[in-house]
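Of the protein chains in this complex, one is absent; all others appear in place.
And now, chain A:
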Amino acid sequence: MVNSTHPEAPLGLTLSHIHHSYDMPSGSRLVLENVSLDVEPGEFVALIGPSGCGKSTLLRLVAGLEAPDAGTLLADDTPITEPDPSRIIMFQDPTLYPWRTVRGNISLGLDIRKEKDPEAIDAAIRLVGLQEFAAAWPHQLSGGMAQRVALARALINNPRLLLLDEPLGKLDSLTRLAMQAELYRLWKSQGFTALMVTHDIEEALLLATRVIVFSPRPARILANIPLEWPSPPHREDPRLQELRAEILRHLEAVMASG
């Protein structure tokens, strides 16, 4: 479909034997334990796991914001050593800059790279439905609107790998459904690789091509479930309920033993 040497082509990921821990006053705290994962270019991988297990940490490592204690991370066979605009992360908190308007926040990536593209900014604002709020300050937005701004701010960079940390977490269920459809459409049309953390099993099953289930901290991969739908699944699809039950079984088993 897309030539793999093309600069906009989706990135593949190879994570092997990643260990990571944080220094705490009480000693070191192991967060990721021997995580290995291959992601094909153009895949949509959902990451599911108990709160505090290390999902956000994994995304930070892939983004290049931190280096792992041990193990290697490759993006298309190139080691990840620092952040790069081809790998954009959308954080769990919107972290908008309060001194920039909605429009200014969305254009951040362009400003950093000294690019001018007013049409792309307009398109991104329209995409998240915030035309009326383009000139608003972040403190005037609701939590869900702020999250939509963060999504637009990420998308304007045309990432080859999009790292999403609970991107729809703060939205009401209706907006959430609309944004899920929008995310799916974007991924289909723009062909980036996506890695999405979510707490919503149904969302993971509907959007992703693969679901990874993590154990409680330190995060290990409990299950790696490829989803091969001949056609996009329906919400009431019985196979969906089956998979849902399977994922919950994995989580319950490890919770009970731990």
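As a convention for this text, a residue touches a chain if its C-beta (ideal position, glycine included) is under 8 Å from a C-beta of that chain, and two chains touch if they have at least 3 such contacts; residues count from 1.
Simple rule for what comes next: contacts and distances are computed from a predicted model.
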Identity of the absent chain, which is to be given by its UniProt protein name, from "Nitrate/sulfonate/bicarbonate ABC transporter permease", "Sarcosine oxidase subunit gamma", "RsbT antagonist protein RsbS" or "Electron transport protein SCO1/SenC": "Nitrate/sulfonate/bicarbonate ABC transporter permease"
Listed residues A:68, A:109 or A:167, member touching the removed chain: A:109
Listed residues A:48, A:89 or A:151, member touching the removed chain: A:89
Where the unshown chain meets chain A, residue by residue: 60, 63-65, 83-85, 87-89, 91, 93, 95, 97-101, 108-109, 111-113, 137-139, 153, 157
